[in-house]
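A protein chain is absent from this complex, but the other protein chains hold their places.
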Amino acid sequence: MMNKIKGKTKLNSNSFLLMVTVLMFLLMYIAGMIIYQDKGFAKPQMFLNLFISNAGLLVIGCGMTVVMITGGIDISVGSVTALVCMAAAYSMENKGLSVYTAVAASIGIGIVYGIVQGYLVAYLDIQPFIVTLAGMFFARGMTAVISTEMISIKNELFLKWANYKLYLPFGTVNKKGIYQPAYIYPTVIIALAAVILITIMLKYTKFGRRLYAIGGSQQSALMMGLNVKKTKFEAYILNGFLAGLGGFLFCLNSGAGFVEQAKGMEMDAISAAVIGGTLLSGGVGTAVGTLFGVLIKGTITSLITTQGTLSSWWVRIALSTLLCFFIVLQSIISFSKKKRKKKTGS
Amino acid sequence: SNSKDVNAGSTPDAKAPTDTSKSKDLITVGFSQVGAESDWRTANTESMKSTFSEANGYELIFDDAQQKQENQIAAIRNFIQQEVDYIVLAPVTETGWDTVLQEAKDAGIPVIIVDRMVNVSDDSLYTAWVGSNFELEGKKAAAWLDAYLKAAGKDKDEVNIVDIQGTIGASAQIGRTKGLEDAVKQHSSWKLLAKTTGEFTQAKGQEVMESLLKQYGDKIDVVYCENDNEAFGAIDAIEAAGYKVGVDGDMIVMSFDSTNAGLSDTLNGKITLNTECNPLHGPRVEEIIKDLQSGKTVDKQKYVEEGIFSFENSVPSIKIDGVDYPVTQVTKDLAAQRAY
Amino acid sequence: MNITCKNFKSGFRKLSGRRLFMPFICLVLVLLVNVIKTPDFFEISIKNGVLYGYLIDIINRASELVILAIGMTLVTAASGGQDISVGAVMAVAAAVCCQILSGGKVTTNTFDNPLLLAILIALAVALLCGAFNGFLVSRLHIQPMVATLILYTAGRGIAQLITKGQITYIRVDSYKTMGGYIGSCPVPTPIFFAVIMVSIVYLILKKTALGLYIESVGVNGRASRLVGLNSTKIKFLTYIICSVLAGVAGIVASSRIYSADANNIGLNMEMDAILAVALGGNILSGGKFSLMGSVIGAYTIQALTTTLYAMNVSADQLPVYKAIVVIIIVVLQSSTFKKQLAGLKIRKASKAIEGGQ
C-alpha cells in the first residue's frame, strides 16, 4: 500500500545539488576556454592556478563546511588567517624562530581559537555568529597588537617551501617557443588531502555522521542519545585546526604578515561552501561541494581578470552578477526538482 | 612643480575604435591595481588606462584586486598565462611577492612596480619601480613645520601635535608617520600628544578628532592628518567644537595628497600645508616600457617628484638631506587645474 | 525591614525577568567603566551653541547604527537570517542622493536638483535593493546571508559606478543639516533621525499586527501559512523596510561628511548592526524579537567605541577590547551560563547544609 514511496531515492536532493554545481562549473569553465582561448584560458596551468591560488581558502572552506553542517558558522576565519600569517611572520622574522615553530604556532592558534569558540558555542549555547564575530574582532585586533608593520618573510626554508614547484608531466609551449611544464605547489597537495580526509571523515566516521544529525535537528540528535555538546565542540576545534592550517597555506602563498590581510575571506569561505551545496541552516553539505564552490569562485575571478577591460566597480558588479546568476539558478533548479518530485510522487 | 606638465599630457580622451583581432604590433600590458578605494587611486587607474590605450599602441589588461593581495597574486599568474609583454603591479602591500614574481621572471616577463615598493629578497625579481616616497613626504611636512615655526618666531614654544594616521599598515601611513615621529624626536619642544588611526576616511577622521578635542581641547597646536579626507573630517570636528583652524586660529592642519578638494581647502586657509602625492604614473611607466622596448637600461628605482603646497608664504623652500624642495603657495589657478 | 527587603527582592526578580533587563544592564556597565577611568565622561555642556560631551557623542554617533539595527531586527525575526548588504545599501543611497544633488559634478556649491527629490529617489533606490534581497529570500528561498551577499559584493561597485569612482562633495550648508544641526537647535540632527525612525517602526508594530505576523512567520513558516499568513509577503516587506532604513542611515552618514564616499560609508556597519541585534537579547535564528533591545544594543556598541577612544586605546587595537566586552556581555546573557551559575549556587548551598548537619 505504500510502496509508492519506495524507489527512485538513490539520487537524493543533496547529491543532485552537488551534481548541478559540478556541471555548472564545467560549463562555465569550458565556456571560458572557448571564449578566451587566445588569452591562454585553455592552458592546463590556468586550471592549476585555481588550486595554487586557493589552497588556503580550500582548507578553510572545509572547516567552514564542517561547522556549517552542524548548523553553525564561523566568520572569524579571515581574521584568524591574518593572525596566523602575522604570528608566523613575526616569529620567523622578528624572533628568528624556525619555520617549524611557525607552523606549530599557526596550528596552535587555530586550535586555541577552536577550543575557545567551541566552548562558548557548544557549552554556553551562545549564538555562533556572535561568538565568531567577537573572534573576528579579536584576531584582527591581536594582529595589530603583534605588529602594525608589514612583515615580509625572508626565512630561507620558508621561501624554499613556498617556491618549491612540483612539475607535472605535461605543459605548453609559450609564444617564444619555450616549453613550459605545468606545475603545482605542495600547498595544493595538502589542500586536496584535506578535502579527501574531510570527505572520508564526514561520510565514514561516527563523528562525521553526528555532525549531520545535529545539523538536521539538534533536539532530535540529543533525544537519540548523541552527545550534542561534545560533538559541536569538536567540530569547532577541527574547524580551528583547519583554519590554522589553511592560514599557514595562505601565508605560504602570500609570504607576508600584515593587519589587513585576508579581509573578507570568511565570506569567500562561506559562499564557496554554500555554492557547493552546504546549507547555512545545517545538516547538508560536503567537502567536495566546497571544493567546487572554491573552484567556481576562482573561475569567476579568473574570467574577469582575463577579460581585462572592466573598471574597478564593474569588476565588483560583474563578480556579484555571476554569483547571483549562480545562486539563483541553483535555487531554481533545486526548487523545481522538489516540486517535480512532489508531483510525480505516486 | 612637475605636476602641471603631467596633467597636460595625461588626459587624452581619444579612444581608437576597438579592433577585435589582436594586432601583432600592440604591446600587451597586464596591470594589477589595488582597487578603487580613494580618489587618488581612481586618478592613478585613469592615468594608466589613458596612457596604455590602443591608440598609443598598447593592449591593457586591467585587473582590480579589491584590496586583496591574494587577488593580485592570482591576477599576476593569470597575466603570465596570457603571456603579456609587461606586468605592471601596484601592490596592495610591500611584502610577500617573492613567489609570484619569481614565476613571472621564470616566464621572462618584466615586472614594473608602481606606487608602493615591494620588499623582495632578490632585486632582480622586478625590473623597475616608480612611485612616491612616503617617508620623504612626511619629512617634507615636518621640515616645513620646523621652518614655519621658526619664521613665526614660535620655535621655542612647546608645540603639541596630534597625528591622525592612515590605515594602519599602509605604506603611506608608515612613511608619513615615521617622517613625523623622527622629527618629533629631534625637536625637544615638539610633543606628540596622541596618534590614532582615522583609516584615511573623512568620517573616521571626524570621529577621532572629536574624541581628541575632548581630551586635549585647544592645547593642540598642530593636527597632522595623513591624507586630505581625514583633514576634512578633522576640520569639521574642530569647527563644530568652536575652535578655529588656520594660521591665525587655535590650531593648524597639515595634510597630504593635494587632491582637488584638498587644495581648495588649502587655498581658503583651512589646511595650512598640503604635501603632494602624485597619482599620475601612466606616462612614467610608459617611458620605462619604451626604453625597455628599445633595449635601453632603465633606472631601477625612480621617485616621482612631488610638490609642497602651502596657504601662506613664510617658508619659500625647505632642505632635506641637502636637497632643496620649493614650497608653492596655492593659487586659484593651481587648485582649479587639479584633475583629481 | 524584612518585608521591604522581600518586596525589593521580588520586584528585582520581576524586573530582571524582563527581556530588556540584561541588555540595559550591559549598557549601564559599559558606561560605568567611565566613572572611574574618565570622570568627565558624563559632563554635558553647551559649547559654541550646541550640546557637547562624550554622552552626546555616543548618542549622536550611534544614530545610523540604531536605524540599521531596527531594520536588521525585523529581517532577523522574520527570516531567521541577516541582511549583510545594509552597509553597501547605505553607500548606494548616499551615492544616488549626492549624485542627483550635484548633477553629476564631482563637487558642487549649489543644489542642482531639489534636496527632497534627491532624498526620495535615494530611498527609492534603497527600496529597490530591499526588493531584490526580499525577492531572493522570500520567493526563491535563498538563505538570507547568501542572498544578501550579492548586494554586499555589488553594492559598493554600484555606488562607485554612480559616482564614477569619485567622492562627490555637496558643499551646501543645508545638506549638512542632516548630519549636523538644524538652525540653532543644540541637539545633533542624527539623534532626531534615530528617534523618528525608531518611533515610526515602533508605531507600525504597535498599530498593526505586523509584529505578531513577523514573529509567527519567523517561528514557524508552515504553520503560519495555514493560519492565513502570507509568509512570502511578510518576509519581503521586512527586507524592504530594512533597506529603506539603511537608505536613511546612508543619507545621514553622507550628510555628516557632505559627500558620497562609496568606499567607506557604512563600511563594516552590517556586522555592528547584527551585533546590536544580538546584544539586544534577540535570537539570530528568528522568531520573537525586541526592537528596544536592539536599540539598546546599538547604543551599547557605540558607548563601547567612544569609551575606548576616551581611554586612549589605539584604534587598531580597539577590536581586541570590543571582542572581549562582547564576549563578556553575551556570556552574561546566556541562559545556559545563568543556569550553570545557579546550579553552582545550589550545590554550594546544599553542601553548606550538609556541612551544618
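For clarity, chains are labelled A, B and C in written order, and residue numbers in each chain start from 1.
In the analysis below, a residue touches a chain if its C-beta (ideal position, glycine included) is under 8 Å from a C-beta of that chain, and two chains touch if they have at least 3 such contacts.
As a convention for this text, contacts and distances are computed from a predicted model.
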Record-based protein name (UniProt) of the chain missing from this complex, from "Nitrogenase", "Na+/H+ antiporter subunit A", "Hydrogenase maturation factor HypC" or "Simple sugar transport system ATP-binding protein": "Simple sugar transport system ATP-binding protein"
Touching partners, among the displayed chains, of the absent chain: A, C
Sole residue of C:Leu120, C:Ile182, C:Ile196 or C:Ala209 that reaches the chain not shown, by the stated touch rule: C:Ala209
Contact with the hidden chain (one of C:Leu55, C:Val172 or C:Val219): C:Val219
Touching residue (missing chain; options A:Gly72, A:Gly110 or A:Gly283): A:Gly283
Positions on subunit C where the hidden chain makes contact: 207-210, 212-213, 215-216, 219-220, 222-230, 287-288
Contact set of subunit A toward the excluded chain (per top definition): 1-7, 9-10, 12-13, 200, 203-206, 209-210, 212-213, 215-217, 219-227, 283-284, 342-346
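Operating definition for what follows: only the chains that are shown with their structure count from here on.
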Chain-level touch network, classified as line, ring, star, complete or other: complete
Rounded Å distance, subunit A centre to subunit B centre (Cα mean): 35
Between subunit C and subunit A, distance of the C-alpha-averaged centres to the nearest whole Å: 30
Residues of subunit C engaged with two or more neighbouring chains: 160, 165, 316
Sites on subunit B at which at least two other chains make contact: 36, 42, 45, 168
Complex contacts: residues of subunit B adjacent to subunit A: 22, 30, 33, 35-36, 42, 45, 60-64, 66-71, 73-75, 77-79, 81-83, 92-99, 102, 107-108, 119-121, 167-171, 174
Contacting residues of subunit A [partner subunit C, same complex]: 120, 123-127, 129-131, 133-138, 140-142, 144-145, 148, 259, 267, 270-271, 274, 279-281, 311-317, 319-321, 323-324, 327-328, 331-332, 335
Sites on subunit C touched by subunit B in the complex: 47-48, 50, 52-54, 57, 61, 106-107, 160, 165-167, 169, 180, 253, 256-257, 259, 261, 263-265, 267, 306, 309-310, 312, 314-316
